[in-house]
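Handing you a structure now.
All protein chains of the complex are present and in place, except for one that has been dropped.
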Amino acid sequence: MVMSHFFNMGGYAFYIWSSWIIGMAILIAITWHSFSHARSARNELDALEHPKQQRDSDA
Amino acid sequence: MLMFDYLANPTRFRKITTAIFPVAVLVSAIALTFGLYLAFFASPADYQQGDTVRIMYIHVPAAWMAMMCYLLMALSAVFYLVWRHPLADIGARAMALPGAGFALITLLTGSFWGRPMWGTWWVWDARLTSMLILFFLYLGYMALADGFERAERGSKPASLLLLVGVINLPIIKFSVDWWNTLHQGSSVLRLDGPSIDPAMLKPLLIMALAMLGWFIAITILRMNTLIIRRRITNLESRKSWS
Partner (left out) sequence: MRGIFRPCFAVMLADIRSALRYPGDMLSGLSFFIMITTLVPLGLGSDQGELARIAPAMIWIAVMLASLPQMDRLFTRHAKDGVLEQMLVSPAPMAMLMLARILAAWVIIILPLVLAAPILGLMFGLPVHMLAGVLGFLAMGGLCLVLIGAMAAALSLGSRQSGIFTAIIVLPLSMPVLIFGVAGISAIQTDHAMAGDSTGALIGASTGHIMLLGALTLVLLVLSPPVTAAAIRFSEE
């Protein structure tokens, strides 16, 4: 009862939860994008600086 | 300027940012937890807006961040164009995507607030239009900065665009404000109407702190990525020369 009352948000549940979910989703997407780019850049640099290790890991 | 000279050394920059990064992440996480609690449990529903006021706790801080981020980028552009320091350009580039994200969050959450409160998803209100234009300016900057074959070729025009944008933003804001008074009738209800309750100000500020921490951490991460990318292009061009 209390939980459903909380999620109902005085009848504005759709608007309130949508905006928080979308907002958080955008922040999480940017976070993920930044981390994945950081990782791929670091890997590429490693491959350039230590070409041998790269070949080992490929094999 | 002094700070920039100090940070100019890449290893020193790396050392300082690796020290700041975990602090920013920690501050952001704690503030987010606390802010969510305040926003959803420990704050009252507004007597006029009802529970939709809880949208404000993500909407308003995002709007602050979107504006602050653009100003920081413009400041970096000045540093870059005047003192030609690549780190300033890297900073502006790193901030562009988070800034655009904040502008987008502001627009979307504002829309979700406007639907129940104003009865429409969008009104051509002065504030809304200015934020939309800010979002376009972010997109324009990103497109221009990354729009050239050689990555660094876009730096100067894009920095120049940031400065033009910063001069134009007040003009745009003024013109839209003024246009809005011409087309009266849309903005009846506004957040800045009644003075804000401290019980609502607190979650607002805490959420702003959470976003600031996130922004700092992400900017550091993206700056380091861009620095690595430049080193990669340098190494590759050296390789092709040798």
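To keep things simple, chains are lettered A and B as they appear, and every chain counts its residues starting from 1.
Following the convention adopted for this analysis, a residue touches a chain if its C-beta (ideal position, glycine included) is under 8 Å from a C-beta of that chain, and two chains touch if they have at least 3 such contacts.
Nothing here was measured: the structure is a model prediction, and the numbers come from that model.
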Displayed chains contacted by the hidden chain, counting the whole assembly: B
Candidates B:25, B:144 or B:205 - the one touching the absent chain: B:144
Among B:33, B:120 or B:168, the residue in touch with the chain that has been omitted: B:168
Touching residues (missing chain, whole complex) on subunit B: 133, 136-137, 139-140, 143-144, 147-149, 153-154, 156-158, 160-161, 163-165, 167-168, 171-172, 174-176, 178-179, 182
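In this section, only the chains that are shown with their structure count from here on.
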Residue ranges of subunit A in contact with subunit B within the complex: 6, 9-12, 15-16, 18-20, 22-23, 26-27, 29-31, 33-35, 37-38, 41-42, 44-45, 48-49
Parts of subunit B lying in touch with subunit A, wherever the complex brings them together: 40, 45, 50-52, 54-55, 58-59, 62, 97-98, 101, 104-105, 108-109, 112-113, 115-116, 211, 214, 218, 221-222, 224-225, 228-229, 231-232, 235-236, 239
